[in-house]
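One structure below.
What follows is an incomplete set of chains from the complex, kept in their original frame.
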Amino acid sequence: MATAPLVSDAQASPEVRAVFDDIRATRGSDFVNNFWRVLAADPGTLKRTWEEVKAVMGAPGALDPLTREMLYIAVSTTNGCSYCVHSHTAAARAKGMTNAQYGELLAVVGLAARTNQLAQALQVPVDDAFEV
Amino acid sequence: MATAPLVSDAQASPEVRAVFDDIRATRGSDFVNNFWRVLAADPGTLKRTWEEVKAVMGAPGALDPLTREMLYIAVSTTNGCSYCVHSHTAAARAKGMTNAQYGELLAVVGLAARTNQLAQALQVPVDDAFEV
Amino acid sequence: MATAPLVSDAQASPEVRAVFDDIRATRGSDFVNNFWRVLAADPGTLKRTWEEVKAVMGAPGALDPLTREMLYIAVSTTNGCSYCVHSHTAAARAKGMTNAQYGELLAVVGLAARTNQLAQALQVPVDDAFEV
Amino acid sequence: MATAPLVSDAQASPEVRAVFDDIRATRGSDFVNNFWRVLAADPGTLKRTWEEVKAVMGAPGALDPLTREMLYIAVSTTNGCSYCVHSHTAAARAKGMTNAQYGELLAVVGLAARTNQLAQALQVPVDDAFEV
């Protein structure tokens, strides 16, 4: 259960409906996932968040869309956000992530968590060589 | 300061020295960074960790080396590991990360942290569509 | 499921029962939520934790009760504690949190998570101006 | 040290300079803190982040500016972001946070971290009463 109600299409205010419509048009799909339906509890945050997602994840750039999704999975996993892990793993697969790529992603994020922990436990001082 | 002493080459036991030598040979550089010098306090963990790093980060595979480094940065940043952020940002640059790629990495990890937080605050239920 | 059994009123030892009674008297409600029923597995921690909650959340002071609950939500969300997000969002609503206030809370905690992430990624040095 | 160079006024591109100018105008102060100077490494993220900060922290609304800053401190502390803790504690004091308010903020965020940890350790099931 969420801490705020899911907003259906029928319940959506015009401001919320405009965001839902843009999600549909941008993705070329009728599906609006629960994140946006709950976030609609605060239309201003809904709109700002969607605009940011569209700008950051959708615009052409130096990183391909699948790499961006895998970075999203890495952060969401580290934060322990169950919803986000599910939605972005699904998105990465929809963008072509293979089982081999997913396996290597798992290996890297597991290793990083382990060495992060060791570096924190040991309070390793930053090498001069890493200075900008 | 670290919570354990940094082990210099002169202080290294043969077991530790063998790992240091393999780090140098693998990287083609004489530089052994502080992480390994402090971790040398526990030779078994040193060896297991280095073997894992070599296997996960160095082997040819489905993800290119720069993508792996960027995933490492994403996890290290989310865990707030200062040492790891420094060392892996330096490593990513050494592997060719451009300013444009770094900028997009920052944008994605910032966005992911934000939507992770929103999904946690709202306790959004996972959509059936995301089921495997 | 919890990792320890929920303690019902009938199962409560006198020491546990005294805490449950104080929870009821303090809140003016017969409802004792699951957190206390599971925590009753360790009566000493139950008692110390409840005393602390009563002292920190209930005493008159410089912050009003709703502000305290919203701070609690902010921490619980960042820690990804599902139970705590649910219970303190319910508590904040019971103390009068409006939809507008909740919306702004969401916007602030989402923004904070994002800029925290950016500051960690960039390892921004603290300005002299922020020194006490 | 940061993982990207601090951008001085002299080095700022017109796009970056426009954001710096808006920060100064909005705050009525000539001071541009390091966060923005390092973030300037990626002008797009700089601009989007500043627009979001201005919208979320500066607009009139249902939460007063000091409450917003205290929520920011709560999140930043939980994320262990040293820079953010420093900058937002300074900001809260500039907005009038008293020692008594700060003391209560500390007490609440410390308590929340403790009960979050207990609820996670015990995996307490969410009460039906907390359902929306």
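A, B, C and D label the chains in the order they appear, each numbered from 1.
By definition in this document, a contact is a pair of C-beta atoms (placed from the backbone, for glycine too) under 8 Å apart; a residue touches a chain by one contact, two chains touch by 3 or more.
Here the structure is a predicted model, which means the values were calculated and not measured.
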How many copies of this one chain make up the entire complex, given that 4 are placed?
6
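One rule holds in what follows: only the chains that are shown with their structure count from here on.
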From chain C, which chain is the farthest off, judged by mean CA positions?
B
With over half of the numbers shared counting as same, classify the chain B/chain D interface as same or different.
different
Just give me the whole-number Å value for how far the CA centre of chain A lies from that of chain C.
27
Residue numbers in chain D touching two or more further chains are 1-4, 39, 41, 45, 48-49, 52, 75, 79, 81, 126
Of all residues in chain B, those that touch chain D in their complex
80, 85-86, 89, 99, 102-104, 106-107, 110, 117
What residues of chain A sit close enough to touch chain C in their complex?
1, 3-4, 39, 41-42, 44-45, 48-49, 75, 79-81
Taking the complex as given, what residues does chain D use to touch chain A?
1-5, 48, 52, 55, 126, 131-132
